[in-house]
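Here the complex is missing one protein chain, while the rest keep their positions.
Just so it is clear, A, B, C, D and E label the chains in written order, and each chain counts residues from 1 on its own.
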Amino acid sequence: MESAMDFMGGFLLLAGASFLLFGGLGLLRMPDLYNRIQAGTKTTTLGTILVLAGAAFLHPEWGLKLLLIGLFLLFTNPLSSQVLARAAHRGGIEKTPETMVDKLAEDFPESIAKSTTSISSSSNKIGDKS
Amino acid sequence: MYDYDTTNKQASGEWLLDSNLHAEKKLKHSMRDRVVLFATLLLFWLMLNGTLALDSLIIGALVSFSITLLFCSGLSFFTEFRATPQAFAAGIFYYIYFFKELIKSNFKLAAIVLNPSLPIKPGIVKVRTKLKSKMGRLMLANSITLTPGTLTMEIDGEWIYVHCVTVESTDIDEATAKIVAGFESYLEVMYG
Amino acid sequence: MVYVAMVTGFILILMGLYGALTNSNILRMIVAFSVANTGVNIVLVAVGYIDGRTAPILDAAVPVAEAAVRIIDPVPQALVLTAIVIGLGVTTLMLAYAYKLYEIKGTLDIAQFSELKW
Amino acid sequence: MIKRFIVLLFLLGLGLVFAGLLSGYSADNELNLTGRYYAEHTAQDIGAANIVTAIIVTYRGLDTLGEVTVLFLTATIVAVLLGRGVAQKGKSLQRDLPKSGELLTTGSFLLVPLILLLGAYVFINGHLTPGGGFQGGAIVASAILLMLLTDPLRHFSHRLISIIESISGLFFLGIGVLGIFLAGGFLDNRIFPIGEFGSLFSAGAIPVIYSLIGLKVGAEFSSMLVNFSETEGS
Amino acid sequence: MIDLMLLVTIFFAIAMIGAALVAIRVKQISIAMLAAGLVSLLASVMFLFFAAPDVAMTEAAIGSGLTTFLFFFVLGRVRGDQRD
Partner (left out) sequence: MAETFITFATILSGIAFLLALGRFLKGPSTVDRVIAFDVLTVISITFIVLSALIEERGIYLDVALVYALLSFLGVIAIARYLEGRF
């Protein structure tokens, strides 16, 4: 009985960690920002929830607190992704050329034009400043 | 039509000054909201402490009451929840469906990421929702974000703008049936 | 483990000081200062750590009788806790002054402030 | 260029000092005298499970009083620096800002009570679990920050914030003075009975003092944030 | 088990030095601020590895929200003629 719980918990821990790994890989491989947000938010949410479930199997007395952490995570993580995606779209981050259709830009052209932020700069060198 | 502007009015507290006919109804409704908020906060307090001892119960009631008093326009998970047996059943089925979709979405994403050719076809499509209550709409948006290849970007009235990793159709009704309908059928029973 | 943290903390202090001394933009100086601040905190926490012991909070896992041989030194932790909170106050004050300077002078470049130069 | 050279030379010297410190340092294997005293006597004398809390609130209570005073001074200076002046006080803020979306509005109305509850949990349970007044105060201020981020034009009552701050500060001092008369000295926690070790009502006055510190620190940080947010853009 | 903690600590130390390097040397100031936030985040987890949950909680509560907001608020206000 004890070892069955241990095995289940360990398996859930490993599954969660591998989902996190897929998330990191997706973050690195996806071509543009919106797809990266998608890869980041889904896999980390499920991965962390699985790790929490695994910890709950290993230590059942921590269950309530782990449940609370999972619940908070389930509401805060998508929220920040949505707000960030909206801000990026308003800031005029360009999409990958494979993008088929953009209904949001068609319906609200003025919100993008109004933004004065120039965040799409592509300087990625950690160089000396002039 | 859903009045989009009410949220922002309420956020700045202006609606307290409105002296229209709805004021009484709003106040009555808000009394129920406050009780629900108080109960939810007390539940969370007990979960945080992990004990049912009398002293923590008293302190928790005190803290929850003062938060309810200070921040009376707060929402809770059950604010607009219809307390009927069907709603509770729908809630349970909703969570089962939600976790199924979450796991499915992760496997789908992992397949895309591990595929060397990266088969994506991204785009932003527009779908329609019937939900009116705030909590229902928030939960719908969060569910869409966490399910296969979709990310909510903006809600405006009855329209939701969704970014998809692989666009299957750009037609509004077809996309609605594919993306929204599964969750909406449960959330409509729960929140309306 | 202790040495790793100490080396990291010292390197962070040096890097933060370098950034604060060589940049001419006030905001960048404040950023570098906060990095150095973090480095100091890491060194202080590492001083109190003892290998193989646990946090100074007594509960079911650490009974009162065994406390003296199971916990690490609590004094540096209390110090660092104070330091972090005061650090936020100092950062806020620096940012408020930087903002006020920008409103008056229209620039954040420290080379432009020449009133007190000799 | 010459300036950069001097800076590098200075940092090299400092690095040598650090290297000397590191090579001479040997990690302890057991607690030093102070730490041993705290570890052995806290449970009987103070009754707090969290020894860091015991040090901050009781053994080094005066330092904490000084720290809270420093924070109060910082908040005051920020208010004086960024204040909007007397003439404009009645006017509401007029800024042209894009609306925050419905999702953020609903989400923040859902999350703000929970963050406040977590802050209260952290500072009331300061003697049992990690955390305490300073952490709880920062969490309460974070709830205010979330409201400000959702609706930048939201008006917060400066008066309420300063009233909460002064009242909690006064009660903090009052409990400290009470310690002189009823117990061993200033800020002694044994003015209330030390209850059963590990329960919520234990450790004498520590939960009360830490709650007051939490409210005070939260009010001070909130006043800094509100003052920053209410400055008019140039 | 001890070895595992040592490994994770070394790993975090390297990540912190990398983030600090970004904070000091990168051209855009907004990225420097973000990197400073990352240093604070990593430091918070490292405090927990060194058995200091109180300090870790303080750093998490202060470093994640409040400091980032203050930095970006001032940057947003002075953005008009700030080009580096």
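Simple rule for what comes next: a residue touches a chain if its C-beta (ideal position, glycine included) is under 8 Å from a C-beta of that chain, and two chains touch if they have at least 3 such contacts.
Being a predicted model, the structure only gives us computed values, none of them experimental.
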* Structure fact -> Going by the whole complex, the chain not shown touches A, C, D, E
* If the missing chain were put back, which residues of chain D would it touch? -> 97-98, 100, 104, 111, 114-115, 118, 122, 129-131, 135, 139, 142, 145-146, 149, 152, 233
* Touching residues (missing chain, whole complex) on chain C -> 54-55, 57, 59, 61
* Contact footprint on chain E, counting only the chain that is left out -> 1, 4-5, 7-8, 11, 15, 18-19, 22, 28, 30-31, 34, 37-38, 41-42, 44-45, 48-49, 51, 53, 56-57, 60-61, 64-65, 68-69, 72-73, 75-77
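Just so we're on the same page, only the chains that are shown with their structure count from here on.
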* Could you give the fewest steps needed to travel from chain C to chain E through chains in contact? -> 1
* Structure fact -> Moving step by step through touching chains, the smallest count that connects chain B to chain E is 2
* How big is the gap, in whole Å, between where the Cα atoms of chain A centre and where those of chain E centre? -> 19
* Structure fact -> The distance between the C-alpha centres of chain B and chain D, rounded to whole Å, is 33
* Junction residues of chain B, two or more chains touched -> 44, 48, 141, 152, 154, 156
* To do: Would you pick out the residues of chain D that each touch at least 2 other chains?
  => 50, 52, 101, 103, 107, 110, 114, 130, 134, 138, 221, 228, 231, 234
* To do: In the complex, go through chain C and note every residue touching chain E.
  => 1, 4-5, 7-8, 11-12, 15-16, 18-19, 25, 27-28, 30-32, 34-35, 38, 41-42, 45-46, 48-49, 51-57, 72, 77, 80-81, 84-85, 88, 91-92, 95, 98-99, 102, 106-108
* Which residues, counting only chain D, touch chain A once they are in their complex? -> 98, 101, 103-104, 107, 110-111, 114
* Inside the complex, what are the residues of chain D that reach chain C? -> 3-4, 7-8, 10-11, 14-15, 18, 22, 25, 27-32, 34-36, 38-40, 42-43, 49-52, 55-56, 60, 63-64, 67, 70-71, 74, 77-78, 81-82, 128-130, 134, 138, 197-198, 217, 221, 224, 228, 231, 234
